[in-house]
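Our next item is subunit A:
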Amino acid sequence: MADATHIRAKSPTDVGTILSAAGRDGTPVVPRSSTGPARIGRGAAGGDEILLDLSTLDETVVVDRRNRVAIVEPGVTFAGLEQRLEPEGLRVTHPLLPTPGKSVLAAFLDREPPLVPKYHWDMTDPLLCAELWFGTGDRFRTGGAAGPGDTLEEQWAAGMHQKNPLGPAQTDLLKVVQGSQGTMGVATWGSIRLEVRPQLTTDHAVCADELGPVADFVHGVTRVRICDEISIFDTAALRALGQAVGSPIEPVAEWTALVRIGSLPFLPEESLEVQTHDAAAIAAAAGVGLAAGSDALPAGFLDAALGVTSDHRWKVPGAFRDVFFLSSLDTAPRLAAIARERWVGLGVDPATVGTYIQPLDQGRSCHVEITAFLDDSTTDLHAGLDADMPDLTRELAAAGAFFSRPAPAAASSVYARCPDSVRTLDLVKTILDPAGILAPGRLWTRSGK
Partner candidate 1 sequence: MTDLEAYRSDMEGCSRCCNCKWIPLSQIKSRRYSQVCPSSQYYEFHAYSGSGKLNVALSTLDGRTEFDETAAAIMYSCTMCGGCDVGCKSYRNDIDLVDTFAAARARAVELGHYEVEHLLLVENMQKQNNVFGRAREERADWAEGLALIDANREEVDVLFHVGCRYSYDETQREGARAAARLLLATGLRVGISGTAESCCGVRAYETGFQAELANFADDMISRARSSGAEYVAVACSDCFGAFNVTYPAADKALPVPVRHVTEIAADLLDSGRLDLRPVRPRRVTYHDPCNLGRKGHDWQGTFEGRKIDRPDHMRRDGRGGRYSAPRRLVEAIPGVELIEMERTREFSWCCGAGGGCLEARPEFAIATAQERIEEALSTGADAMVTSCPWCIHTFREGLARLHDEGDDRQIEILDVNLLVTESLEAAS
Partner candidate 2 sequence: MSAQDAPPIGAPISDDALAELRDALDARRVTNEPHILDSYAAQPFHKAEPGVWIHRPIAVAMPETTREVQAIVAICNRHQVRFKALTTGWGAHAGPGFDNVLQVDMRRMNRILDIDVRNRTILVEPYVTCAQIQAELMPLGLNLHIHGAGSNCSPLASATSHMGMGFSSISMGYMPRNMLGVEWVLPTGELLGVGSCGSDAGWVSPDGPGPSLRGILRGWAGSDGGNGIFTKCALKLYPWSGPAEIDMRGTNPLELDLEIPPHNGIWLCVFPDAERYEDALYALGDAEIGYLQAKLAPGLAMAIGQPDLFKRVVNDERMRATVDSMRFEFLVVLQGHSRGRFEYEKKVLEQVVADNAGSMQDPSLFGSAGSLWWALVRNSIAPGMFRPTGNFYSTLGGDEAVASALRQDLAGMRLKEGFIADGACADDLTDNAHTLLYENGQFAHTEELVLFDHRDPEQAAKLKALSDTAMRAIVSERLGGGGFSFFAGAYAHDYLGPNIDNYHVWQRRVKTALDLQDLSDSKYYIDSEKNEGD
């Protein structure tokens, strides 16, 4: 495949100009915000396409402590944003070990799973509002950012801080663009919901050989919204995580929930004490212990594993294979077993297959990510797994997995399950991208195309 035309956007209005021109010419446009190797199947642009590089738009437009919000352009990375937030006593809830070049905006446009379930009120969080550009070349600002007030400055002066994540009015086009992997629109900035950074934290681990008791614990604490970061790993995934952060860890049980409890802004010591006490009681009721991090984890483990500033990669670019989806926490092990068995059947060493479960939506569901932690020496195996991906996806979906963020390689299997949705997506695509220039064919195939 010939290289795509690489265009760096110099300003948001550039994006509109480029899309307008591409629309006239019928030239496909693939937007890209992050830099460096993609972790999860970013679509490649081909020779007759424009690769619209948004990473040059890298301004953090505002960080607002009082309103707990930041506005970031696509090129702002988690590490970059973190540097701006820490002095303000704020934080962004981020996905697990974002790559150094990972765009904050792209991550949340793709609904990547953040680590703190209690702050995940909706699947769209923490993305609030955005400046969007459609395939028509039109600009549209969503949610509270739509106005009234033509500029951000005018809105700020009126007390509006791009905090309403819905609308405007009776449609919500950011929701259509979010998850669309560039097929419905391009964002040139987004407002991100922030949280107050805890003054104090304690680290813990909850371990058991069956997921059940760990799940009981997670259900218990997320139900009452205590504990901050909560992520669950099986042994292989935890080992891989340890290696990635340079802190080897030998799991003591098949399943480990890494738990960090953070203080709340008022009476921090007491808030930590109360949360820890309640979390311990919930753990005890679940038949597991809330082990102190100092006992159960290598020193500094969670600082590294939950951070954004390091150069850690827990998956070797190009070598690993993974499959991820949403499910209920209790269903996750059964679904993970399907992937594991299938991959083992294709020759993967079972010791290299790991499962990471990220509770979402305040614990009502979870992101399940099953990874074959392979290296570059297994090319044939890669080909086999790649060829099998559509079938694996079909089998998992039939067993209840929901591929809310389908990887392009398996998208046809995913969309085959929801023809009604596809018909409706076609209608929406016709509105937002009538010429069909935005990442064509990346997710579903339009009827008649």
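On how the list was made: all candidates are chains of the complex that A comes from, given by their letters.
Observations, loosely collected:
Keep this in mind: contacts are C-beta pairs under 8 Å (C-beta built on N, C-alpha and C of every residue); 3 or more make two chains touch, one makes a residue touch a chain; residues count from 1.
Note that the structure is a prediction, hence the values are computed from the model and not measured.
Although all of 1 or 2 belong to the complex, subunit A touches just one of them, candidate 2. Taken in their complex, subunit A has these residues touching candidate 2: 66-69, 111, 121-124, 139-141, 143-144, 146-149, 154-155, 157-161, 163-181, 183-184, 193, 196, 219, 223-226, 264-267, 270-271, 273-274, 277-278, 281, 326-330, 361-365, 397, 400-406, 411, 414-415, 417-418, 420-421, 423-425, 427-428, 430-431, 443-444.
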